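All protein chains but one are shown in place.
For chain A:
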Amino acid sequence: MMVSQEDKEKIDKLVEKHETDPGPLISILQEVQETFGYLPKDILIYLSRKLRISESKIWGIVTFYTQFYLEPRGKNTVRVCLGTACHVKGARKILDRLKKILGIQPGETTKDLNFSLETVRCLGTCFLAPVVMVNQDYFGKLTPDRIEKIINQYRKD
């Protein structure tokens, strides 16, 4: 896959924005991901040439931080918090149920590209424990049955 002219322009614009920013690589990658939904390999190669930063260095960063994705993402991102408070309040059971009903493991995306399942270390909403974030919405004090109902709601929408 080549990078289309249109995409190149998009990327050039993003890079330009960070001209005065020292050490902009992570910020640029974040914005590229926001634009494309994930970080396609060809775009990373293009970026490497553009920024004159070696591909291996970019690869090193992309694989170090958990928030960069190299694969296409689902329409909905389901984040299960596995922080301490959620753990003691049974987050494991919530995750088990999600794995079962979505049929995927954490880090994977459903075949229909509807859901991506992730685990996070702490969402900083411990008072809601156990908590799951679907896209930008928080769902707290969950039970396995409740999360199933919530997911079904997103399936319909």
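Rule of thumb we're sticking to: a residue touches a chain if its C-beta (ideal position, glycine included) is under 8 Å from a C-beta of that chain, and two chains touch if they have at least 3 such contacts; residues count from 1.
Rule of thumb we're sticking to: contacts and distances are computed from a predicted model.
Name of the non-displayed chain as stated in its UniProt record, restricted to "Serine/threonine-protein kinase RsbW", "[Fe-S]-binding protein", "Hydrogenase" or "PTS sugar transporter subunit IIB": "Hydrogenase". Checked against the full complex, the one of A:Tyr46, A:Phe68 or A:Phe115 touching the unshown chain is A:Phe68. Summarising the interface, chain A meets the missing chain with residues 21-27, 29-30, 60-61, 64-68, 82-89, 93, 96-97, 100, 120-129, 131, 136-140, 144.
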